[in-house]
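Removed from the display is one protein chain of the complex; every other protein chain stays in position.
Labels for the chains are A and B, by order of writing; each one numbers its residues from 1.
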Amino acid sequence: MAARHIGLRTAPRTGDEDVALIAFDTVSVTAGDRTVLADICLTLRERRIAVIGANGSGKSTFARLINGLRRPSIGAVTVDGLDTVKAAKEIRRHVGFLFQDPDNQIVMPLVEEDLRFSVKALKLGPAAENARIERILDTYRLTHLRHQPSHSLSGGEKQLLALANAMLREPRYLVLDEPTTLLDLKNRKRVMNAIDGLEQTVICVTHDLEIAATAERVLVLADGRVAYDGTATDAIAAYREMAA
Amino acid sequence: MTTRDLVLIALFAAITAVLGLFPALTLPVTGVPVTAQTLGVMLAGSVLGARRGGLALVVFLVLVALGLPLLAGGRGGAAVFAGVTAGFLFSWPVAAFVIGWLTERLWSRYALLHAVAINVFGGILVVYAGGIAWMVAVAGIPLDKALYGSLPFIPGDALKVIAAATVAVALKRYQQHPLGQTV
Partner (left out) sequence: MKLTLYIRRDSPVHALPAGCKLCLLLTAGVLILLTDNPLLLGGGLVTALAGFPLARLPLPEIFHQARPLLIVLAIFFTAHALFTSIGTGTVLTLRFAIMIAGGLLLTLTTRVSDLMAVLERGLSPLAPLGLNPEKASLVFAMTIRFIPVLAETWETVRAAQQARGMDRNPLALLIPMTVLTLRRAEQISDAIEARGVDL
């Protein structure tokens, strides 16, 4: 068997579902007198998108705009036509989010409790909630850890739990904000393999060029603007040139 | 209460617990053990303000009462609220609230001197008033004995006042203080 690469491999499409679409309509974000993002106009329909750029280039804010955690100061972001600010509640259901530090995304003392906390918000009723928790524990191979304290998990297991939490709500999109930065190589591979297999549209903000290299489309952010937008090979080359 | 308020309350309750993990520092001359835990009381009030600071300590004490060994020395459970010194514990949320209330009132002028004064009042006077009142009223200890028994702890508390005040003022200076962020 050929060695598997780590990355944002595109899973096969399952059917003729509606075309997924994230749109930035002249979006600017300012914090105080500082401009974080300026004039972003984009339509994203690819299934695997990577966003790269230096620290402070606005990557994290870009990611948070997609699920309404940050509001645009000017302009609007829509996901499948839904405004991320006005329809925040629905957006959260359709857009899963994985943060950099798994410790900050797990809020319950035990693994299963943490999943239950998320699934309760869906108000599915006890039977359906349990079924969904069982399934997600199985999918991410966390079943043997279900009664363990969250704190006792390894970094990779914590990040898988955080991913399981995001996938529990069966979102159509998954936004990742540097999901592997704090992980060692082995755990990074484990997490990326799990993400590889997803049918969802994945937008990954990353410093990891190896991951970016496998995306269908790569955006390079610099000083709050899209400095390059294209295929992985071209975008990474452009990014390397900028950094040189 | 926003989600952020709830998280802040939980994290400062947790900080108070973490401060209890440190081995007690024994004061040189008096030989009295001083734990860092009341520093959590002063920090919660000085950083979170009255409502959130007071609630952080309520949360902490409820968890102790439920049996979690979060007090310095791994103590916990209902017994600690029946002891001779329980008044000190009960005064913690009040002290954090008072410190927070005064901090909010003096916020526009808040500087090291104010911070120290506020923490002396809330972190020492309020706590000792509660603790000593309990010793006298509940445990039947004469007032003078209760006072003398408490004195050796004052130097340690004074150090904690300076620490908490410095942290709060530093946060304000770096614009990281939650009370300065009116979101």
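Following the convention adopted for this analysis, contacts are C-beta pairs under 8 Å (C-beta built on N, C-alpha and C of every residue); 3 or more make two chains touch, one makes a residue touch a chain.
All values reported here derive from a predicted model rather than from experimental measurement.
Colleague: If I'm reading the header right, one chain is hidden. Which shown chains does it touch across the whole complex?
Modeller: For the complete complex, the undisplayed chain touches A, B.
Colleague: In the whole complex, not just what's shown, which of A:21, A:76 or A:107 touches the removed chain?
Modeller: Once the missing chain is taken into account, the touching residue is A:107.
Colleague: If I consider the whole complex, including the chain that's not displayed, which of B:60, B:92, B:128 or B:153 touches that chain?
Modeller: The one listed residue touching the chain not shown is B:60.
Colleague: For the chain not shown, which residue from A:41, A:74, A:121 or A:237 touches it across the whole complex?
Modeller: A:121
Colleague: Can you tell me which of A:64, A:190 or A:217 touches the chain that was removed from the display?
Modeller: Touches the omitted chain: A:64.
Colleague: Identify the residue among A:135, A:151 or A:186 that touches the chain left out of the display.
Modeller: For the chain that is not drawn, the touching residue is A:151.
Colleague: Given the full complex, what residues of subunit B touch the hidden partner chain?
Modeller: On the side of subunit B, residues 1-4, 6-15, 17-18, 21, 39, 43, 47, 55, 59-60, 62-63, 66-70, 73-80, 82-83, 163, 166-167, 170-171, 174, 176, 178 touch the unshown chain.
Colleague: For review purposes, identify every residue of subunit A that touches the missing chain, sorted by number.
Modeller: Touch set of subunit A with respect to the missing chain: 64, 67, 69, 89, 92-93, 96-97, 99, 101, 103-110, 113, 116-118, 120-121, 147, 149-151, 162, 165-166, 169.
Heads up, the rule we're going with is that only the chains that are shown with their structure count from here on.
Colleague: I'd like to verify one number: the distance from the centre of subunit A to the centre of subunit B, where each centre is the average of its C-alpha atoms, in whole angstrom.
Modeller: Result: the chain centres lie 40 Å from each other.
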